[in-house]
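Mind having a look at this structure? Questions to follow.
Shown here: the complex without one of its protein chains, the others still in place.
Naming follows writing order (A, B and C), and every chain is counted from residue 1.
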């Protein structure tokens, strides 16, 4: 009876560590256009395969192919490209601002710009987004002033959040952008609640939320999926699988054993996996999910397969845990380059226009930064101290008022 | 643009409410023997269909059929039957004890006895169980003294838990039975941790845990599945789908949209669905999962499809929310009757022996109750008051000692 | 005695008698009727009407989208309520027992409580979290806890505890109308009648108590205001929930002329009423069921000491649950009953 072999503990390990040469040739990347596009009325159970495939529209010749091609007009594509360029320029500048000591912290979305940008283009302007800290692209795509974003990053007197939040934790209700939380994943079930409220009121607005693949391990992820399924909430639940959660590769979140899109299956939700660096694919998948949601068919879980090109944040040094050239070896390319090539292939863009669009973006960012910096950067100037005691409650209770008095402000 | 139709909120409703005539003819119950039995080395991804089928061994002629027949010898079957009879007799008596005011609370497992009993028979005696409050059958199957269980229910001076726990929240380390918690679901990821510890030590013992279908909505369920998958923990995760969570039908937990076994798929775990009222099926599924776990292949999620025949607890009145005769209409029958009929069909049992086995069980329970009651029931006698201050910490800190002194004990 | 507190303008009408459950039900009924943005959800609250029956009949009356069951995921319940609050609704959620609020703790602390501040008022989430708390029902350690202290440490939350049917309805309506998240703790031991810890005496129903006269319609009891239930000169007793009856009984039994204050709202607490009383009496006893260390009694003790130091003639005493889990068989050894309170009062008087 007791002649059993010893158990052992498995701890998943990434393929490559610093010093290794990353090689992704083994990674199965389906051909663009190869995944079917079911009707939105399909039974989720009947499209389990979509959780394991990968919706891709742009092929290796930069053409848009297959049933998921959203057939966007060139003007829209150009706007999408410009928006991504602006996001990247913004990230670069703010990253440098942090390095220059002008703020405390920053997080880039480099290499993942299509995730936020294409989704914003596919959603309505008044749909409510519950993003993570890596979807600043939404604000930019929706035309939120860079100046205001920067004032928040600098916690200066014009900071709309009055110096209270860590940089990058924007909030912009008028732009359908929910207040970012420092606690991972909490916004996922909140988005479901917002969507339930919209359905409850017979409204026509839907919600969308984003979490990283690492964050899917939080209980909140499960609550979101459960409540979304049970109440058929009009919400799009996005998992941005950028392969890394700070220093932990996606296998630590369970990515070695299944796809994150497949998490949907057990809830009876459709789960679809998308090339997150393909602007057209992200747009098409979001559009499909939005249509379902608006037709009272409920939620969709979308896994956006991408790669975190930069460090997790300005506090991180990725060269300590992954090969320095892993980003370059990443087979899905750069979302900006891919959309640019597509536009060029369409005859609607060229290198010169690209160069000048990029310059425009950089210049726009620089101009906004001048404006924002003029009002002060972190430590130089900030909102009035007495505002620090406001908004804890709608009306200030006695104990906080007395504390404000104690402080003499 | 804004010509969209209004959204609406879906709130799932059960088919039948008090006054309705329940009719389960629409329920798809696969033929006994119809589900394949894959090798334990199978890729979980390749057996997704098992999450939607139902493993059944006993057919309508009471024969054991198909690949999942565990081929147990008649003696084992008889012991299983006796164990279930004892569990039922125990439940009946303790329920009545509560009604007689001899304790505060009780919860029966009537109709679900095979879940705990068959699993106990399939596990090794030193495997660690992390049950919910409805697997008292495990203790009984493992031969834990009824007398001690009753002392716990009565919180009397011989209560092994010293009067501290609500009745039914047993703890028996020596019998591989983890301390029951009042908070639902917490034990699921703890079982994973215990299993990880066993694997870490190169031990050969595995863990098993049980939650109700309602409890699957807790974040802890998700943590359990995630950690079990990532570390390939040697654990069996059981979901007892008895159709009801107090007054909420399984659709409120998401059961209308998918099976609970299918929750496993997204984690890359095998999820198998089993007729929970079929002793042989439960045994076989547990055995399969245990073998996988012992072979370092990791966790299995098992959905046990059954029906909660009685009220949720002595505090509940199910006639307020479901038809009174729903249990009778339930198509999967009674696990005791089904195993009895199988034994009779084998020529290894008969009505008379059954009657006398049942009498034995009732008598055994009665005798234990006499013994336990003699030491006192709730309110009559209890452990010494000073023990109330013990075991908060291993060593009593000063503040608790002073409180004990303040109390004068 | 501050009972009965008849509704303003009630003009001598005979009012129905309600127990606390009925009063809570009536509050929700009233608000569902008045405000289409009010909706109710939680485990078993829909068709069944809740395990304590507080939402009985509301689904039938208002439909399944206004009062419905949820999955058993307290974190999900609070999170979806936050999302709804951010949308503009006023969700009223039930957590079946206060002991089960912990799985939702992060959503309450990091989200509900912080949203207004961190977004500088851009977003906020009005919501009321109703939950039965406290012991006295042989519920064992996971159906008896009193977690109020931890909520009072979470700035951004309000914490309310009623002690009568009248207050329960009026405070719950105020909570629902409040634009900040409110934790509304219901002392389950007094759902059906006041209870003073004399467990060996016959149960008294609410109908015998003046504060069970509850107006049918809309009225409020403001948050942040305590209620002096008994005025007295010799000492001040601070209590809330079930404990106010223990306090009143101890005051009577001891023959000590104690002023008994029912705090009703723990945060923001009614400091003026507390200070005025202790300045008058010079002595203070604080009672609660929760475990002692870092319980809300600690904050009250600190506040009284800070505000009334020069008036205090004896150490402030805390009479509380012991620092153990709530043990099933030791219900009455654990529950801080009138004898323990009386003993503390005597010490404080002699001190």
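FYI, contacts are C-beta pairs under 8 Å (C-beta built on N, C-alpha and C of every residue); 3 or more make two chains touch, one makes a residue touch a chain.
Predicted, not measured: the structure shown is a model, and the values here were computed from it.
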Worksheet item: If you put the missing chain back into the full complex, which of the shown chains would it touch?
Response: A, B, C
Worksheet item: Any idea which of B:32, B:114 or B:224 touches the chain not displayed?
Response: B:224
Worksheet, complete the sentence: Contact with the hidden chain, among A:9, A:65, A:344 or A:357, goes to A:9
Worksheet item: In the complete assembly, which of B:162, B:312 or B:338 touches the absent chain?
Response: B:162
Fill in: Hidden partner chain, touching residue among A:66, A:80 or A:163
A:163
Discussion item. In the complete complex, the non-displayed chain touches which residues of chain B?
Written reply: 128, 130, 160-162, 164-165, 169, 171-173, 178-179, 181-183, 186, 188-198, 200-201, 207, 219-220, 222-224, 226-227, 230, 391-394, 397-400
Worksheet, complete the sentence: Residue list for chain A contacting the dropped chain reads 8-9, 11, 13, 17, 104-105, 155, 159, 162-167, 169, 181-185, 214-215, 217-220, 245-248, 252-254, 315-316, 320-321, 378, 382-383, 385, 388-389, 392, 399-400, 403, 407
Fill in: Where the missing chain touches chain C, by residue
75, 99, 102-103, 105-106, 109-110, 114, 117-118, 141-142, 149-150, 152-153, 155-156, 267, 290-291, 293-299, 301-302, 305-306, 309, 312, 314-318, 323-325, 351
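As a working rule, only the chains that are shown with their structure count from here on.
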Worksheet item: Hey, how far is the Cα centre of chain A from the one of chain B, in Å?
Response: 41
Item to complete: Quick one: report the Å distance separating chain B from chain C, using the average Cα coordinate of each chain.
Response: 36
Discussion item. Residues of chain B that contact two or more other chains, please.
Written reply: 8-9, 11, 217-220, 252-254
Fill in: Multi-partner residues of chain C (at least 2 other chains)
65, 70-71, 73, 75-76, 103
